[in-house]
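Here the complex is missing a single protein chain, while all its other protein chains stay put.
So, chain A:
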Amino acid sequence: MNFKLILNIALHLLKARLKQTIVAAIGVTFSIAMFIALVSFMNGLNDLLDGLMLNRTPHVRLYNDIKPSEHQPITLTEAYKNSTNFIRSIKPKDIGKSIYNSKAIIAYLKKDPRIIDVAPKITTPVFFNSGTIEISGVINGIDVLSEEKIFKVSEYIIEGKVTNLLQNNSIILGKGLADKMMLTVGDIIKITSPSGNLSSLKIVGISQMGIAEVDDVLSYTSLDTAQKLLGEPTNYITDIQIQLHDKTIAPELSKEFREKFNLDTIDYKTANAQFETGSSVRTIISYAVGVVLLIVAGFGIYNILNMMIYEKMDSIAILKATGFSGNDVRWIFISLSLIIGFVGGIFGLLFGFIFSSIIDVIPFKTTSLPTITTYPIYYDGIYYVIGIIFALFTTTIAGYFPASKASRIDPVEIIRGK
């Protein structure tokens, strides 16, 4: 088949109907541009929210949970080994929050090639004393450098620096807590530990996660300070947080470590199931809107091609009479449609990028997200690839039916009618 000739005929037909062609192409442009802008924006948003979650949740966390013993005495008894035993009123057992042999475990994990870094942590409830009242809160004793590497804590520090925690007896307070107690950087705060120890810490920073419930209770201090506060030795750790190279294997690793170290483990997916749901729903919505827009554009192309075929009956008839087969005629109209789809699609990608860039600079300030200043946009080449494939696919489908109709036109009927 002579594609050059077919393309040439298609182009001339388009030129003769330039206005309609442009309208059809604008339809495609608009829908692709909206699709790109929408998907980029939605994914920017997903990314932002995922970040919010992932910056607080390690991929895998090892800890000791309070729970009933798996092996109750009766199951250990030979006599009842093969029986079904019912036990009522089992009470959970606290084996202590401290992870046994933590230093060895951390050293082992740090050698694992699947793991980026390991951050030990101490979490403990405390009372912050402000004059006569006590406010309950939580202290996270962190290994400052590892924690910064994994969770980028500094993004949430709105006053002071996270490295200030390396000083002895220092603390970074949540913004909610600081506001409640009217404290600022440089002030001293008195803290009561669960065992009743009273200590004074110097405030070296204020943090804001953007989640009021967290900011109202959470504060950071270094591992050493937390251990001193609790009166525990330097191997006292309550959590081991693991950051992976590939976070998708978190559930399997979580299981592996549970068996290996005889600890409780939780992966980030289980810990934040609701985020995953939100993300996938938002993605589905943006794709659905894009597809709907394209279908509408497809109908536009279908209409215009149908009209064009009625107008060009004579031309189709003579093309067939002079030796163009039905297939050639079909290809002429499919290429017409493809040209509209391609040109419209390319402009759509361009405008999609422009729209995304515009959204990207629109100011968006919210107290809950201190690090965000503009609407989030996620740029990804794959959206543009999907966009142009969508455009070509829809226009081919929209063009195929009119084109097949044109290919079936009987030239004798047209020519005899004159």
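Just so we're on the same page, contacts are C-beta pairs under 8 Å (C-beta built on N, C-alpha and C of every residue); 3 or more make two chains touch, one makes a residue touch a chain; residues count from 1.
By our rule, contacts and distances are computed from a predicted model.
Think of the chain that is not pictured: of "NADH-quinone oxidoreductase subunit J", "Protein ImuA", "Cell shape-determining protein MreC" or "ABC transporter ATP-binding protein", UniProt labels it "ABC transporter ATP-binding protein".
Within the whole complex, the absent chain has one touching residue among A:234, A:325 or A:374, and that is A:325. Taking the complete complex into account, A:2 is the one of A:2, A:101, A:184 or A:277 that touches the chain left out.
Interface residues of chain A with the unshown chain, by the touch rule above, are 2, 5, 12-13, 15-16, 314-315, 317-328, 410-412, 415-416, 418.
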